[in-house]
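Of the protein chains in this complex, one is absent; all others appear in place.
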Amino acid sequence: MIENPMILFPLLILFLPLISFIIVIFFGKKLPRQGDWVAVGSIVTTFLLACYLFLQMLLNYDPGFSHGASFSWINLGEFKIDLGILVDNLTIVMLLIVTLVSSCTHIFSIAYMKGDIRYNRYFAYLGLFTFSMNGIVLADNLISMYMFWELVGVSSYLLIGHWFEKDSAANASKKAFLTNRVGDIGFFIGIMLLYSAVGAFAFSPIFESIAGGQAIAGTTLTIAGLGIFMGAVGKSSQFPLHIWLPDAMEGPTPVSALMHAATMVAAGVYMCVRLFPIFTPSALIVIAYIGAITAILAALIAVSQNDIKKVLAYSTVSQLGFMILAVGTGVYTAAFFHLLTHAMFKANLFYCSGSVIHSMHHALHKAHDHDTDPQDMRNMGGFKDKMPITYFSMLVSTLAIAGVPLFSGFLSKDAILAGTLSFAQHHPGHFLLPLFGFLAAALTAFYMFRLIFMTFHGEPNIKSIIKDIHESPKEMTGPIILLGSLSFFIFYTLPKNFNPMKDKGWFTDLIVPRNSAVPGSLTANEIADYAHHAHYLAMGLSLVVASIGILLAYLIYQRKVISAKNISERFGFFYGWSLNKFYFDENYNRYLYQPFLRLAHTISWLDWEFYDKYFINGFGKLTKLLSTISGRFDYSGIDQGFVDGFGRASNTVGKLLRNVQTGRLQNYLLFVVAGILVIIIAQAF
Amino acid sequence: MNSLDSYLFISSMLFCLGLFGVITRRNAIAVLMGVELILNAANINFVAFSKFNGMNLDGHIFALLVIVLAAAEAAVALAIIINIYNNMNTVNIDDVSELKR
Partner (left out) sequence: MENILSLLIWIPILGAIIVAFLPRDNENLVRYISAAITGLEFIVAIVLWRAFDPVNGSMQFMERYEWIPSLNISYILGVDGLSLPMVLLTAMLFFIGVFVSWNIKKAVKGYFALYLLLNAGVLGVFLSLDFFLFYIFWEVMLLPMYFLIGMWGGPQREYAAIKFFLYTLFGSVLMLIGILGLYFTCGKTFDILLIMERAPEALNGVLWWGMSAAKVIWVLLFIGFAIKVPVFPFHTWLPLAHVEAPTAISVLLAGILLKLGVYGIIRVNYGIMPDQVYWFAGGLAFLGLVNVIWGGLCALAQTDLKKLVAYSSINHMGYSLIGIAAVVAAGEMNGGDLKAAQAGLSGAVFQMFNHGTISAMLFILVGVVYERAHHRDIDGFGGLASQMPIYTGITALAFFAGLGLPGFSGFVSEAMCFIGAFPVFKAIVVLSTIGILLNAAYFLWAFQRVFFGELNEKYKDMKEINGMELFTVIPLAIITLFFGIYPGPYLDLIKATMDQIIEKIAFAASYGIM
C-alpha cells in the first residue's frame, strides 16, 4: 500500500518538513548557514512531490479520485481510533498551495531574515508549521485533524512570538493561541457530539451515518456542526474571534504571508469544505451570517488603517469571511476556489509589503531614524520607480483581490457572489447576505487601491529616505514574481484540452461539490443550478462595485479631488469606529479578560485566603480549641481536681493527725491511759 | 492485813503514783523514777498473787527477774539521759524533740 506513490508521496510531503524541523532545531546552529538549506531543500522537495501529484491529477482527470491509508492508533477493543490520510483532488490542490507558498516563504526568508539572532529556529518553526498544516490537509478523521489543528496553533504561536523581546509580539502570540483555543473547545465538543452519536472519528463513516439519518439529526447535528465550525471561527479568524489575526502581524512578514494569509487561516475554510456534508441548513445559515458579518466588518476596518500590514491583515479577515459566506450559502467549491486564488495573491501582497518594509527599514536605518514606523503608509509614497518589480507584482495581485476581470480573484469572488445572490433569491429573508457581500467587495477594491496609491504613487512623504529605497534582493523578488504571475486567471481555467471555449477549467471539473449528507438538504446540482442562474447578474454587479471602489480610491488618494480628511471629519463617528477596529479589543478586554482575571483572583483569594485560612485552618483551630478545653478539663478537672485532690486530702488529714503526734511521751501515755480507761468503761457496760 | 485486796490496793496506788509521775513530770529522771514505781507495783502484784494463789514460786521468780530488768533498764536509761544532757544540756523531755522534725 505504502509503495503506491499516491500514498507514499503525501506521506513524504507530510514528514519531510518534520524531519527538517528536528534537524534544524537541534543541529541548526552547528550546520553551515545555520541549516537553512536543510529547511529550504526539504520544502522544495515536498513542493516537487506535490507538483507530481498535481500533474497526476490533471492527467488522470478523475473527479472522484480518492485514496486513503490508515493505521490503528488506539485500540481498546470497543474504543478505537484509527489515524490515516485521505488523498483526493481537494487534498492535492491544498497540498500544492501549502507547499508552494511555504517554499516561496522559505526562499523569501533567506534574505528577509538574514542576520536574525534566531535564524535557525525560525526555519525550524517554518518546518513544524508546514508539517502540521499538511497534517490538517491530509487528515481523514476528526482526531488527527484536531491534533494538527492545535499543532498549527503552536507553530503560529512560536512564529508570531519570534521577536519575543518585544512585549507586543509576546502578547500577540499568546492572544493568537488562546483565541484559537476558544474555537478549539467548540471543535472538540463537536467531535465528542459526533462521536457519541456515530461512534467513529473518520470522515466517511460519519457522513454515511448522517446520511442514514438515524444516529444523529436535527438540533443535535446542528449543534455538532456549529461546534466544529467554531474551530474554523477561531482558526480562520471569523467574527467574533477575529481579533487575533491583525495582532499576529507582529511576526515576521514572510510568516504573515505563509500562515496568516495563505494557508493556516485558510485551514478553517478547508475544514468547512472538507466537512461540508455534516452541516445542516440551520447551521449553514449561521455560518453564512458569520462569514458575511466578518467580511463587511473587516473591510470597514481596513479602509482606515494606516499600517500596511494591518490593512492586509483586515483584508485577509474580510476575504476569509467571503469564503465562509460561500460555505454557508452552499457553494463551498467556490469557497475553496477563492481559498486557492486568495492564497496566491494574498501571499504575494504580503511578500510585496515585506519587500517595502524591508526597504524602508534599511533606508531608515541608514538615515539613523529609529522613531519612524517603517510600516506606516503615511511615511511612504512614490516608491513606484524605486521598486518596479515589487510595484507591478503588487499591482497585479491588487487587481486580482479587487475582482477585476482577467485576474484570478474575479473568477472566485464572482462564484461566491453568485452563490450568495442565488441563495438570497431562494430565501428572500436573507437579503443581507449578498448585500454585505457586494458592499465588502466594493470596500475591498477601495482599500486595496488606497494602499497602492499611498505606497507607490504620489510624492514621497519623507524625502530624506527616498534615495535609499531600492529593490529587494533576488531571493525576495523571485517569489514575488512567481506568485504575482499566479494572479492571472489563466492558471485556474487551464482546461483539459487547452480549449478555453469548451471547458470550464480544471478546477471546476476536478473539484466537484458533494451532496450534503444531511437528509433534506439541497443537492449539489440544485445549488450549482441556482448559482448558475444568478451568475450573470452577480458578474455585472461585482464589476460595478469593484469599479466604484477603485474609482473612489483613485479620486481620493491619487487625484486628491476628494479630501480624505474632509470625509473622515464629516463621518467622524464612523471613522473613529473603523480606525479603532470597532473597539473589539477594548470591549473584550473590559468585559471578558478583566472580569475573567478578576474571577481568577477572587477564586484564588477564596481558595487560599478564605477557604484554607478560615475553613481548613479553622477546622484546625476548632480542634485546637476543643483540645484546649479538654486539656484544661483534663488538667484542672481530672488531674488537679481528682487525682491531686486525693493526695491533697490525705495530706490535709495527715497534717491534722500530725498534731496528735506531739512527740511528747507523756501525751502518748495519756492517750494510752485514756484509751484503756475507755476500753475498761466500755467493758463495764 | 492478810487479804489479797489490801496488797492489790497498795500496788494499784503505787501504779497510779508511778503513772502520774511518768505523765506529769518533765524531768527525765523523775519519769524514770515513775517507771520504777510502776515496775515495783507489778512486783508487788506478782508476789501477792504468788502468795494467795497456791504456793508455787513463779511469782517470786518473776519479781526477781523484774528487779534485775529494772536495774538494767535504769542503767541504760540513765546512760541515755546523761548523753542527752551532755548533748543538749537539759533533761527536760519536752525539749528533746529531735525525732519529731
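Letters A and B name the chains as they come in the text, with residue numbers starting at 1 for each one.
By our rule, a contact is a pair of C-beta atoms (placed from the backbone, for glycine too) under 8 Å apart; a residue touches a chain by one contact, two chains touch by 3 or more.
All values reported here derive from a predicted model rather than from experimental measurement.
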- Mind giving the shown chains that are in contact with the missing chain? A
- Message: Out of A:54, A:188, A:229 or A:270, which residue would touch the omitted chain in the full complex?
- Response: A:188
- Given the contact definition stated above, which residue among A:41, A:199, A:213 or A:478 touches the chain not shown here? A:199
- Note on the structure: The one of A:47, A:148, A:207 or A:270 in touch with the missing chain is A:148
- Item | Residue among A:566, A:604, A:627 or A:650 that touches the chain left out of view | A:604
- Query: Footprint of the hidden chain on chain A, which residues?
  - Reply: 25, 72-79, 143, 146-148, 150-151, 154, 157, 161, 164-165, 167, 169-171, 173-174, 177-178, 181-182, 184-185, 188-189, 191-193, 195-196, 199, 597, 599-601, 603-605, 607-608, 611-612, 616, 620
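Simple rule for what comes next: only the chains that are shown with their structure count from here on.
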- Item | Approximate Å spacing (C-alpha centroids) for the pair chain A, chain B | 126
- Note on the structure: Touching chain A in the complex, chain B uses residues 19, 22-26, 31, 93-94, 97, 99-100
- Note on the structure: chain A contacts chain B in the complex at 661-666, 669-670, 673
